[in-house]
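Note that this is a trimmed complex: some chains were dropped, and none of the rest were shifted.
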């Protein structure tokens, strides 16, 4: 079967090189430093008034620490979160690394073309880096849904389309509806989750249980995954606040996210023990549901949600996420034929929708009285006359558009990815690093694991 | 025996949900954004003078990067440091995660009630987040002393009381004595260590050797622990400087801590090899004693200690810490019946006391001549007329009060924790994740480890 020729010797290099050459050409043609990063641009000062930009006002100092936190989340957070699978650690971290490296370049262009052009140039700086990382996050969420069942080439193809659709959806939400979504409950989480779930649906594998033995974790792989979880948890306040307005907005968003996550964690432990017959905690819940609080304040985090409100949202998010893992995921697989490897529906899907709803409700309550002169920084449209219920309606419309774009986009891209040309693994070798990676031998005793079990299979594949 | 019904199905959910509901209610009633994080508060400007707060003066930009470093220390640093135990990695990272998430919320309230009220509201912002993380650190130090011998419910109960006592002690030191302790040699390390040691004393288990096989590390668990160690080491300069005054104070504190830690590390390697018959290094020392240099400049780090002074302190701290692990810990266990799992006495106890003493000595030397116009930023009381020997006396009194509060508090809380209602593990199943966690199977060959060894025991427990 052509589909199962998993040899990447030509496919992957051709794909990577062609994509990078295209990226380089487009960057050469369209990309320019933002004035804050441009030697001439930053030092253009008013000769008459002898004033120039003071260095401490460079955007770099407002946002670079947050950017680095986000960067850690994208590459360490997402990468290690997925290493929970016992034989898929190389691919989890490694493919995460590859598709993120591609996506952030491609996102710079797509987001730039749609809402960052100045004199037909895309200006790049710390804000575009953050935005590109955000878009990449969305792709990595979708990756979580199809983890273990896809080839790296297939993932790159998915990224090409998903980044493009993400940028379009983001443009509609932010520049047409003027919706607020700084931490991306809608643009990043809802979009990434439902897009990925739809792709997973289209790529449904009837005989996936043939790889069942590898679809679980082992003791050490769960510890590696906790590195990812904890980093995502720690830096989520930076994620949600990375592109909010300077000053109180960044400050408040970080606070709200911090409290939401703390409350979410207690809910996660509570419900994880409650839904287990012996009252034992489940690592899948801890690794994932404890993060739902960050997702759920991705829209309202910059608003005057109050710590009180944030904690309620976080508590709800943790609760629905654990319950989703326990009761909904099995149904999704058996009834809807969605094999959601990492349970992104529970971590990003439902909490993302919850976050959008919280954003709608918090927007309704926006007023000059509550926000004072800071209103314009959060809701520029309300400041300029839009009433808060219109803002809320736009937030609601944004959720609808996002779901539509994600599901339709996921359907089409899923069909494209179903073509038997990308070297996807056979049903018997899902969740297995040995297909795409030169594996080292193992320490004495378990050597047969890496080498013996696979070869006879892979010989057939390459034959 | 009721004590050994380790089933958490009701206990843990009830505990977590009740606590979180109480937290949410109290946050609703008492917590408000700090003006720097409040839309209206930050944008309140003088209409006549047309002046407003420039964004770069928002407290967020002075402290948020430090906060994130501290946050990494609390969740990754402490969490992974304790994964050295071969079968307790899930609990180490996982219970650390749970009790830290609770403690930071509870600490926000307790610290707020005691020294952060404005118009009967607790104002939260980046400073309160750092302070809450600091208090949490103290609880995690105590956790290290009882690691492996306690249930998560027991740990939450400990946290409730310890956070409260921490806030009272901190209030006495900082707001009554006007002692200086920015990095918490006394408030965090001495308090957390002696509190935890006293709790461990009360919870002494005569038959703990029944779990001896699990009380040691394995190769990989020691590497996971090194992740914790190295992160604590790297970010300790941020920890000590996180809440010192702006400008030179933060700058100097970071420098002093950096040099103290570097010197401490050389002392640690030197004495670790020296006390071993074959001259081999011991991971326990490297993982812990190398950090003592950070603890020992927790009080004087913000003062004009000089790099020279910092290095001497660090060298001493590393030395006493290694010697403590080698010679004192066995005595503490055999004579004083203190089973100190992580050796917190060596890492936080003695170095914390050393830090307090260094603080006393450095305070004596404080003068307008040395500090110039910067005196008030470090010693506001001396600036306002207190003489430096009074300041030193207050520092000494602070150490005394801290030790008293910790020991007495630990005694009482230990007795509370001794009640047989929290689901603590039996002596035969200490240091064992399988009691509280749904464990995954293991890779071929070692599968019996997780599943076979425990069940017959735990069936009895749940029976």
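We call the chains A and B, going by the order they appear; numbering starts again at 1 in every chain.
The rule is simple: contacts are C-beta pairs under 8 Å (C-beta built on N, C-alpha and C of every residue); 3 or more make two chains touch, one makes a residue touch a chain.
Keep in mind that what you see is a predicted model, and the values were worked out from it rather than measured.
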Start from the 2 shown copies and tell me what the total comes to for the whole assembly. 3
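One rule holds for everything that comes next: only the chains that are shown with their structure count from here on.
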Quote the value, from 0 to 180 degrees and to the nearest 5, of the angle by which the CA atoms of subunit A must be rotated to coincide with those of subunit B. 120
Separation of subunit A from subunit B, taking each centre as the mean of its C-alpha atoms, in whole Å: 32
Note: in the complex, subunit A contacts subunit B through residues 56-57, 61-62, 65-66, 69, 86, 216-223, 226-227, 230-231, 233-235, 237-238, 246-252, 254-255, 258-259, 261-263, 265-267, 269-271, 273-274, 276-283, 286, 290, 304, 306-308, 311-312, 315, 370-375, 377-378, 445-446, 448-449
Which stretch or stretches of subunit B touch subunit A in the complex? 7-13, 15-17, 19-20, 23-24, 27-28, 31-34, 36-45, 52-53, 55-56, 58-61, 64-65, 68, 71-72, 75-76, 79-80, 83, 89-90, 93-94, 97-98, 101-102, 104-105, 124-126, 129, 152, 220, 224, 227, 435-445, 450, 458, 462
